[in-house]
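Of the protein chains in this complex, all but one are displayed in their positions.
Residue numbering begins at 1 within each chain, and the chains themselves are lettered A and B in the order written.
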Amino acid sequence: MGTHGRARHPSPLSRRAFLAGSAATGLALAGCGAPDVAAGRARVRQWNLFGGGDGARLVQMHEQFQDEHPRTALQAYTFAWGAPFYTKLAMSAAGGRAPEVATLHLSRLRGFSPTTLLDPFPRNMLTEAGITEEKFLPDVWRRCLVDGDLYAVPLDTHPFVTYYNTEICAEAGLLDADGRLAPFSGVDGLVDALRAVREVTGQFGASVETTNPWRLWYSLYRQLDGEFFDESGTELILDDDKAVQVLTLMRDLADEGLLPRFADYPACVAMFSNGQAGLSFNGEWEVTTYTTAELPFSMAPFPDVYGSIRTAGDSHTFVLPHQRDRSTEDTRATVEYIAWMLEHSVDWAAGGHIPAYQPVATSDEYLALTPQSEYREVADDVQFDPQAWFSGSGSQMQSEAAAAFAGVTSGDLPPEQAVAQFRAAVLKLLDTPSPV
Amino acid sequence: MAVNVSSTAAGRSGTATARTGSPRTERLAGLWFVLPFLALFAAFMIWPVVSGLWQSFFNVSLAGGEASFLGLDNWTEMIGDAAVWDSLWNTVAFTLMSTPPLVAIALVMALLANRSGWFGWLLRFAYFAPFVLPVAVVTLIWVWMYQPGFGLVNAFLTGIGLPEVGWLNDESVAMLSVVITTTWWTVGFNFLLYLAALQGIPQHLYEAAAVDGASPRQRLWRVTLPMLRRTTGLIVVLQLVASLKIFDQIYLMLDGGPNNSTRPIIQYIYETGFTSYRIGYASAISYMFFAVIILISVAQFRLFSGRKEESQ
């Protein structure tokens, strides 16, 4: 059910806003949406797609922000992740009464039609607030620029990583003297490690989300130096051999019982939580779940299987959805909010995300976070989705990949056919006239 | 559609003739009466109907920007787009699956509840109550009822020794789940129409049947049901058209899933226009669907009015 309705987090802020709002609604009938009658207070409506642990953390941070900024009225809303959120956000930006700020996956930026549905950041305001280029990784910053304008401010980078159950892995002999997972590499290294773990669990080596294996597939495909689109971004140059090679590995691992044949997202998490698997390849955002469950676990980069530590990932950013009448005062408060969030992003990092703001990413406070800082070195190797209007987190291309690849681990579809199906789907998308 | 069915009674006092010889201003006064409605009608019905057709020939984007003329590209793309036909089929499948129970159960309810007193009130309340609920309330309740393990429906099944059913995640039953929920929610409306028709059956027919010594069962089959034939035709017509417009319950309960197996055409229009920004293409699909609905409505209307003449 999490996939349809839009969600929001209960927050004391919205109640305040409601009381203020209802008083003025009669007057505002002909006018805008929720009226802001808190005269003299800047309004920052923030829309996001963070559920679970991230959502709870965001609410805490927002409460702290609100306490420290009584002159700003912050209203945060959480929508259901993926398509429902992005659809509403695009519709609201098209409608002209969008919220002041929203979160957006960096991989979605170009497909979102930034020049019409987003407003560029006023650089002088950013500079005033201390948000400047040198405080971010160059590659990430570059991706936030469209035609020379800055349309997104990155909050974090979130790579695909390895979770490991310390008790199970100790028993399997996979830990080093410090109690960390001893790095393994190569296909053989991976297989040996998974086998050793399975010896202990008696079930699986690692849990992965087989119903949507895009992240696993793309990590490995990029480790093979596989390319996707050509320079112009209009032609598919998918390397079928490499694509098949990766899927064949995934199928072989599932055939041997080292990976589950069928696991949707909750199952992937559950298999690691309940010890059916001693390793789990997944995004780093489940750290709160496992910590709360008091599971003996730690984290490491996704293994080097084909000669690099490339791993699939993305970045959460803040954007300014397009408003017909953007108020300078509200925008200033919004930038102030973003700067505050970046400066406090060590709290955000507790949820697993690597801070994008380098003063925090290199701070002692962040480095002291374990296991959250154990994989920070991959930030530079994170592989964003190929760029197209139909790609990115929660995009149509990812669901096409899911549809094609899910049959491989289950044994229903040979890797060659899966790649052919995916290729055909992507070609069809490329064929579709871009609406952006 | 079924418009002339019940208007007959209204024509009681004869249609008035207009006052002739009114001054010109008096004649134009009529325009002022219809103007407010016509203005809204033009703005929010005629205009979107026209602009939708217009846009179907352009690559209009939700993101704005210049749209260029595509000719029939959107229309030819639609013909080759399997998702259009899959979702249209889902819509048709829902219609075919939902109409029979929505008509049959409504009839049974009307026969049962056609009584006076507190018991009749209670029955009418129970049968019609779900109809006044907003769809989101209905789906919240049924998603909860359909849960595995602690969901009421599965708990009942396991309680009587049957296996659990994956109401919301099994592709082969998901549509059935929607049909059950929809029947519960909207059957009350058809029930009302039947009830009204039942109460309109002239008492003397029953009295005559009773004089002839007909048993209650014979009265049901020989008097009641034949007298309801026209109402049934009307209800089937209304129900088919209503079912074709399915979106809300499927979107809210299943988001068209699992694996798009229940996604109705209106959801595909929504996704095309608003998730993928393709307003132009979505307009083309809307128009195709519009044509389907008009065709079915007209065909039914003809069938129905033909049958009516026959019966008179």
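The criterion applied here is as follows: a residue touches a chain if its C-beta (ideal position, glycine included) is under 8 Å from a C-beta of that chain, and two chains touch if they have at least 3 such contacts.
One rule holds in what follows: contacts and distances are computed from a predicted model.
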Chain excluded from display, named as in UniProt, from "Deferrochelatase", "Cytochrome c oxidase accessory protein CcoG", "Putative aldouronate transport system permease protein" or "Carbohydrate ABC transporter membrane protein 2 (CUT1 family)": "Carbohydrate ABC transporter membrane protein 2 (CUT1 family)"
What shown chains come into contact with the chain that's not displayed? A, B
Which listed residue, B:92, B:133 or B:173, touches the chain dropped from view? B:133
Which chain B residues touch the hidden chain? 1-3, 5-13, 15-16, 18, 22, 27-34, 36-38, 40-41, 43-49, 51-52, 55, 60, 108-109, 112-117, 119-137, 139-145, 149-150, 152, 155, 184, 189, 192-193, 195-201, 203, 206, 215-216, 219-220, 223-224, 234, 241, 245, 247-248, 252, 266, 269-270, 273-274, 279, 282-283, 286-287, 289-290, 293-294, 297
Extract the touching residues of chain A with respect to the undisplayed chain. 1-2, 4-10, 14-15, 17-19, 21-22, 25, 29-34, 45, 51-52, 75, 77-80, 88-89, 91-92, 94-99, 324
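Note that only the chains that are shown with their structure count from here on.
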Could you give the separation in Å between the centres of chain A and chain B, each centre being the mean of its C-alpha atoms? 41
In the complex, go through chain A and note every residue touching chain B. 1, 3-5, 83, 86-87, 90-91, 94, 113, 116-117, 390, 396, 403, 432-433, 435-436
In their shared complex, chain A is touched by residues of chain B numbered 59, 61-65, 70, 73, 77, 143, 168, 251-252, 254-255, 257, 259, 271, 274-279
